[in-house]
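Heads up, one of the protein chains got dropped from this complex, but the rest are sitting where they should.
Labels A and B are assigned to the chains in the order they are written; within every chain, residues are numbered from 1.
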Amino acid sequence: MGAHISIPMYERTVGQRLAFEGERCTDCGTVAFPPKGACPDCRNDEFETVDLSGTGTVYSHTVLSPGGAPPEFAGQARAEGRYVAAIVELDEGPRITAQLTDIDPETVEIGMPVSGRIRRIYEEEGVVRYGFKFGPADD
Amino acid sequence: MSVGLTDYGVSLPTYHVTAEVYEEVWGRFAARIDRKTVPAYDEDAMTLATAAAREVDAADAETLAVATTTHPQAGTLLSGPLSRSVGLDGPCRTLEFGSSWKAGLEALDAALSFGSGLVVASDTPEAPSDEDTEHILGAGAAAFAVGDDDPLATVAGSAHYVDAYLPAKFRDGADLTDLSLGGYTTEGFVEALSAVVDDALADAGLSTDDIDHAVFPQDDVKMSWRGGGRLGFDADQMSAGFVVNRMGFAAAASPLVGLAAALDAAEAGAHVLVAGYGYGHGASAFVLETTPAIEAPDSDAGVDDALDATTALEYGEFARLREVSR
Partner (left out) sequence: MRDVAIVGAGQTPYGDHPEAGIKELFASAFGAMADSVDRGFDATALDAAYVGSLGVGGSQLGITGASLTSHLGLTGLPVQRVENACASGGFALLDAVHAVGSGASDAVLAAGVEKMLDLSGDRSKYWLGVSGDTEYERLAGMTFAGVYAIAARRYLHETDAEREHLSRVAVKNHENGAVNPKAQFQREVSLERATGAPEIAAPLNLYDACPTTDGAACALVVPADEAREYTDDPVYVTGFGGGSDHLALHDRETITSLSAVREAAEAAYDRADKTPEDVDFAEVHDCFTIAELLAYEDLGFADRGEGWRLIAEGRTRRDGDLPVNTSGGLKAKGHPLGATGIGQVVEVFDQLRGDAGDRQVDGDVALSHNVGGSGGAATVFIYEVDA
């Protein structure tokens, strides 16, 4: 059994997961990602949608050992071993948690530039859930 | 302005496995190539399609033409998540092709017919590892923007062919089956290919000698190479687009990745022939003529570098990945 994210729940976030859709506070201009119910800075509740670049830097990270992987990621861990989960600070300011991919875990460092890419996140109820991971930034 | 290809890009999966690694385990490598690409656990035809499409400037495309024979979510539109990933969601026509390995050219044909669009071919064919059929199977994706705004290459000629000819290769569930019918397979292949190559060259008013780069189907190296030879092409003409040697066979995506590699090599005013074959059977061919725009520094898709950039797997790593992924 894995974390249950219903299909509708996932669907509500596809803009974030596939296209880095964030929101900008119409009052103070603060960018929020993932979208919030109120501006993280001024608590205004009106926003405009903004497409974020999907690029940023590693704020911190961990390398997860396969044995402890949550059930829905056990297959990935069995197939490829240790994997990296990181908090990435996006160029527009917000931070987000995601896996790093296409990278040797030993080479990841705080401050390293990364860029988003679409990958299979996991599968539940027979439906593939796609979303972003980050990898080394393009040159 | 005439319609043509305005941009193109490719995406290859994370890993590769070499012929030597296969030979160590199985005693032989049936594919006659150096190595083939292997998707990571989190990659599939949709993610490769997205990565290729993101290499292409097609922000205004009104048609999304997609080809894959290995749709990760059968019975649904791959165009859905793909469109959102590349910003084409909304009023956009979708066309999806996937019955045969000719699907990539069918998607290209459709977009060219409409005069614009984004074409994406992506495939990750599979077969059981203990069968020779599996050895050549790789993965990859290519994307082309079609339009009339300063194209890199325009269409000089095209041709199509179809007939009944019982297939030697087909898909059984997720897995590819090859009945290994040898000469029978080659004859059908050459018959369909020669029909479309002859007709496309005639349509373009060209002869085989006028072709700088020719890209033929690559599901069987010997058949592809010899078939091309029987059609009158030599190694110099066929080598640039012969991506199978380092990619393996990526089903419907192969002709388009090959085309991208040929365009990378082409200079302005070059003629590029690309042909696709579908078992069952039929073929399509296009003759493209490159424009000066092909020599712009950023037009290159870097297929050669992309093929170099994949990470080598030992057989054990490859087997583990496949055992869990399949």
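By definition in this document, contacts are C-beta pairs under 8 Å (C-beta built on N, C-alpha and C of every residue); 3 or more make two chains touch, one makes a residue touch a chain.
Quick caveat: nothing in here was measured; it's all calculated off a predicted structure.
**Student:** Would you list the chains present here that the left-out chain is in contact with?
**Tutor:** Every shown chain touched by the left-out chain: A.
**Student:** Which chain A residues would touch the chain omitted from the figure, given the whole complex?
**Tutor:** Listed in rising order, the touching residues are 1-3, 5, 9, 13, 34, 40, 59-65, 67-74, 76-77, 83, 85-87, 94-99, 105, 110, 121-122, 129, 131.
The rule is simple: only the chains that are shown with their structure count from here on.
**Student:** At what distance in angstrom does the C-alpha mean of chain B lie from that of chain A?
**Tutor:** It comes to 31 Å between the two C-alpha centres.
**Student:** Taking the touch rule as given, give the residues of chain A at its contact with chain B in the complex, in rising order.
**Tutor:** Spelled out, the residues of chain A in touch with chain B are 14-15, 18-19, 51, 75-76, 78-80, 99, 101-102, 117-121, 127-128, 130, 133.
**Student:** Spell out the residues on chain B that touch chain A in their complex, using ranges where they run on.
**Tutor:** By the definition above, chain B touches chain A via 14, 40-44, 46-47, 50-51, 72-73, 81, 84-85, 87, 320-321, 323-325.
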